[in-house]
Every structure is written in C-alpha cells, then in structure tokens.
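Missing here is one protein chain; the remaining ones are kept as they sit in the complex.
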Amino acid sequence: MKAQNLNRMTPYVFMAPAAIIMGLALLYPLAYMIYGSFRAWDPSQNISETEFVGLKNYITLFFDPAFRESLSVTLTFAFAVVTAELAIGVGLALLLDRNIRGMSVLRTLFILPMMIAPVVVGLMWRYMYHPTVGTINKTLKSMGFESVDWLGQHALLSVIIADIWQWTPFIFILSLAALQSLPRSALEAAKIDGATGWQQIRYIKLPLMMPVLIVTGLLRLIDAFKVLEVILVMTEGGPGLSTEIIALRISRTATEFRELGVAAAMSNYLLLLLLILTLGMFAITRLQEARSARQARQIQEEG
Amino acid sequence: MDHDRQNPAFYALLVALIFMAVGPIVLMFTNSFKLDVDIIGGTSGLLFLPTIQNYETALCDVLWYEPEHLDFCALKFGGAFVNSLIIALVSTALTLIIGCMAAYALVRFRFMGRDTASLTTLMVRMVPPAVLLVPVFGLWNNEFCISKKFWLGELIRDTFGGRGDICLAGTHSGIILIYVAMNLPFVIWILQSFIVQVPRSLEEAARVDGAGPFQVFFQIVLPLIKPGLAAAAIFTFRIAWNEYLLASALSDRDTKTVPILIVNNMSEFNVEWGVIMATGMLLAIPPIIFTLFASRQIITGMTAGAVKG
Partner (left out) sequence: MLKKLKRMALGASTALTVASAAIAGPYDAYDGTTLVVNFPAHPHYNAVMKILPEFTKETGIEVEVDQLPYLKMRERQTLELGQDEGDYDLIAYVVFSKADYVYADQLENLARYFMNPKLADPSYDADDLIDGYVYNIGFAGGNKGYLQGKTGSLFGMPYGSETSVLGYRKDIFEKHGLSVPETYAEMLDIACKIPQLEPGMGGLSSRAASGHHAAHAFLLHLAPLGGRIFDDAWNPIVNNEAGVQAANALKQIVDCGPEGAASFGFGEALGSFLNGDTAMFLDTTVVAGQIDDASKSKVVGKVGWAMHPEGVRRGSQTGGFGIGIPKNAENKEAAFLLMQWLTSKTGDKLVAMAGGNPSRFSTHADADVNAKFPHMATFGEALKHADPDWRPIIPVWGKINADLGTTLSKVLTEGLDVQDALDGVAERTRGVMEEAGYYTWQ
C-alpha cells in the first residue's frame, strides 16, 4: 500500500523542486511584470502603490518612434545575424567535411568564441574597432586603405560582425555533425550516378540536413533576441538608436528613464514576438515530421 | 583512419579560419601584458616589453605585496572571483540535481500536468534575461524579504550584520536562485534527450529486483547519462560565470561578480585598456580551460537536441 502511494507520488516528487523554483523565480516574475505593465510604476514604489493606467503604456509605445526604431533594429539584427551565420556555418561545414588529421583539435579551437563571456567579446571587439588604435583600422591603414569609423558610422554592421564571430561556430559544429550523420548510402549512390559535387550538395546533402538546420536556425533566432551584453559594452545602443535592440531599450527604460510600467509593456511586446516565432518553429517542425512521414510511407509503398 | 590529402587552398582556408576564431583572444592576451601607453600608441606586433602591471592592478587584493605603481587598491578582483566561483558552482550543482530529476519525471512518468510542465519548460526558454530584469529587480528588493522584526530576520541580522529588512537582492542566494531558474529549461531539454536513450529494460530489471524509484534513478539512470550531465554542467557553468545583466541588478558591494567588475571598470574617465584586457583574460580562463579539456562533451551537448532531435 505504501509502495503504491510512493509510486504515485514519485513523479510529483521528482518534478517538485524544478516546478517550485521555476514558478517562484520565472513564472511569478513574469506575471508580476504583466500586472505591472498596466500601471504607472516608478522604481521607488512598491507595486501596490502604483496607479492603474490601463493600456496607456502599450499605446504610448505603439506610437513612440523610438520604440519603432528599436524594433526595426532588433528585427534587422536578428535576421541578418541568423542568415549570415547559417550561410557561413553551413558553407564551412560543407567545405570542411573531409577526413583530415587533427579535426578534433580544429573543432576545439572553433568553439572557443562561443565560450567567451559576452562582455569580454564586446570588449575585444570594441578595442579592435577603435578608430585610431584599433587593430582593424591599423591593419587597413598599413595596407593602404582608409580607416573606417566602425562604431560611429557602421555601428549595426560592426555589432552584427561581432555576433557572427561568436556564434557561427555553433552553426558550423551542428551542421558538421548533421553532415557526418547522413546516410552514406545515398551519397554513394549519387556519386555512382555521376552527380557533381555541387549537385550532391543541392539535391542530397542540403535536403537531408534541412530538419537540423531549421531547428538550429530557429534556436539561433530566439537567442539573437537575447543578445544584450555585447551591444551594451560595444556601443551602449548608439550612435542615436542605431544599435538599440529591444532588450537594451527595456533595460534602459527601466534603469535610466525609470519608467518600469513602460519597460514592462515593452517586455510584453517582445515576448509576444518571440511567442509567434516559437509557435512558428513548432509548426514547421510538425510540418517537417509530417512530410518525412509521408515520404517514408511513399517509399514503402513504392518499394 | 584514412586521411585524404587536400589541396593547399584548403589548408590556407583552415589557417585563416583558425586565425579569425582565435585571433581576438590572442590579441587580448598579448595586450594584457602591455602598458596603456603602448596599447594606445600602437607599438604593434610582438616587440614590446611585457609587464605584469595590469595583472597586479587587477589582483591587488590577493597579492601578498603592494605593487608600487598603485596608490590604493580599487579593483577587488580576488573577492569578485570568489563570488563568481561560489555562484557559478552552486548554481550548476543545483541546476543539475533539480534538472535531471525533472527531466526523468517528464520522460518516464505519465502524470497529471505533464504536458503542461513540458510545454512551460519549452516556452520559458525563449524569455530573454532583459525581460526578467524589471520584475526580478522589483521582487528581489521589495517582496522576497524577511522582515527584520521577524525572529528569523533578527537572527540573520545579529549574525551577519547589515541593515534593514533582509531581501534576496544583494545576497548570493538571490543570484543563485535566478540563475538556476533561468538554466533549468535548457538543462531539462538536454537531459531529456539523454534519458530517452537509456533502455527501459534496465530500469524494469532493477524494479523487478525490488529497487524503489529513487534507487533506480540514482544507481541505474544517472551513471548512464554522465556525458549529458557533463555537457549540461559545462553549459550551466558557462552561463552563470559569464552573465552580467541580472547579476549587476541584484548584487551589492559584497556580492559583485567578475563581469560586473569588468564593465564597471570601463569608466568614462579613464579607459585603462591594459587592466581591462587583463581582467577580461582572467574571466575567460575557466571557459577556455573547459573548452580545451572537455570539447567533446560540449559538442555532444550541443548536438544532443538538434541532431538527434
């Protein structure tokens, strides 16, 4: 009798600590924030002291040109970064999918950028982008080119480059793993049929890698919205608002402008955006699964 | 193992890639041994007189001697390092324990609320830390508090000193709590894909032998998912070690972590590149060590969810 009770309780016992911590430290704050987004909230007030203002924060934001600019910067950044990283990462994986000595050493070196703290990455690139003493401009000058005002004129591009540096290894490693787990039979068959390298890539490798690539791409997309520390250290959102992604604007609205209600409303807009993207990810993976199931059935029927 | 010969262009590409990946890190390393004047002035290249002055400035509170170029010890790197270490190690340990228990429950058991739990775990993963900043700041400072008039509050104040109500903000536990919560979804996700691979037959055999569910978990399942645990540990440690935003909102002068120190040091008035590079290097050392020694586990962890799906 006791054993049975224990058995029934077991899953709850196993889940309990995680549920409690996530509830307390993630779900409750989120609810708190949603509640706070409908109020005029100054940091020195307890939330019970704030007054209810309905949708005012949301409406103000909707018509705020600064918010719109921040939103467009965020979307530009996220999509540029993911596209570039996918292209470069997959391209490199395709190129380097060969048997060479010391592949594991290479892999180790390639994942170093990912493991470095974002603040340090921001720091390194800020130094390299420095207009006069930075490495990049010094190299350009020594080669006879003019130096570029990276963090002044091309701030968004500079930040995108830094992110590409840090995260392309992620896509690269995953694509390489995917490539190396492809069924050799299909590739052999294609080679026997006389397919060129490029045809192999286009018709066999890429389609087979698709599921992995999509998941990776969407993962990276969601993470791209979380990027903050690198940009904070490199440009602090400037010049103007050209690199102020929403996460940074939220943090600024809260700490510098001291309007927690508006910051909360902005956070909700961001969450909504991410929710749409995540649901999209689900939908696409489901579609993918359905399609491959259908294809498998077709092959079975034909064979 | 047959290694094919490749053409030189391939090797050139490899060298270029390695240079780009590792270059900035090596740059930071060399700059940390230069004086500010050299860095700004741009005596480029490898001909310079290395100095450990920057490291002396950074580590001044753990050095047994007083560096002569310093008038007072501003950076308290030693203290921050200890804080970072405590916070990272404890959060990693807690996240692993709690996370693998939860992952096991989600994979093996059917219970009421399982799908909701699973879905919530997944959804929560997409929350950016910046979104949590506002509510966590408010809650940790104002609501999650023990009043100092309460007996527990008085006891804590008497032993540890300090003033006012005891709130989570400014304590190690406060930061550890939010880090564990932030990392749980990811760890649960990784461990799930490892637990799924443990053959049920093993567990059933143990159950038949009379083992209770906890014994099955600790003695059978856990040892088999060691690679997963290692990967999860490394990822969690990395996030807890490198995180800046929430730590800076929730720490006070006794619980500063190293990233906070680094950002604080980039003051407007006096950009001391050498010291900044030195502290950056010191922060980057544990992750670099992990990478060099445990790269296989890291890659396993990364591919776990995506490739095996």
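Some notes on this structure:
For clarity, chains are labelled A and B in written order, and residue numbers in each chain start from 1.
Rule of thumb we're sticking to: contacts are C-beta pairs under 8 Å (C-beta built on N, C-alpha and C of every residue); 3 or more make two chains touch, one makes a residue touch a chain.
Just so you know, these numbers come straight off a predicted model, no measurement behind them.
The chain omitted from view is touched by exactly one of A:L30, A:A93, A:M124 or A:L241, namely A:L241.
Screening B:V22, B:M123 or B:V271 for touch with the missing chain picks out B:V271.
Between the chain not shown and the residues A:D193, A:E256 or A:E302, the one that touches is A:E256. Residue A:H130 is the one among A:R107, A:H130, A:K205 or A:K226 that touches the chain not shown.
Panel shows chain A; residues 43-44, 66, 130-133, 137, 147, 149, 151-153, 155, 235-242, 255-258 of it touch the chain omitted from the view.
Although one chain is not displayed, chain B still touches it through residues 35-37, 40-41, 69, 71-72, 74, 141, 158-159, 162-165, 248, 252-253, 263-271.
FYI, only the chains that are shown with their structure count from here on.
The centroid of the Cα atoms in chain A and the matching centroid in chain B are 18 Å apart. Within the complex, the chain B residues that touch chain A are 1-4, 6, 10, 13-14, 17-18, 20-22, 24-25, 27-28, 31, 39-42, 44, 97-99, 101-102, 104-106, 108-111, 114, 117, 120-139, 142-143, 177-178, 180-182, 184-185, 188, 212-214, 217, 238, 241-242, 244-245, 259, 262-263, 266, 273, 276-277, 280, 283-284, 287-288, 290-292, 295-296, 298-299, 302-303, 305-307, 309. Those residues of chain A that touch chain B in the shared complex are 3, 6-7, 10-12, 14-15, 17-19, 21-22, 24-30, 32-33, 36, 43, 46-47, 92, 95-96, 98-101, 104, 106-113, 115-120, 123-125, 127-128, 132-133, 135, 138, 165, 169-170, 173-174, 177-178, 181, 211-212, 215-216, 219, 222, 225-226, 228-229, 232-233, 246-248, 250-251, 254, 260, 263-264, 267, 270-271, 274-275, 277-278.
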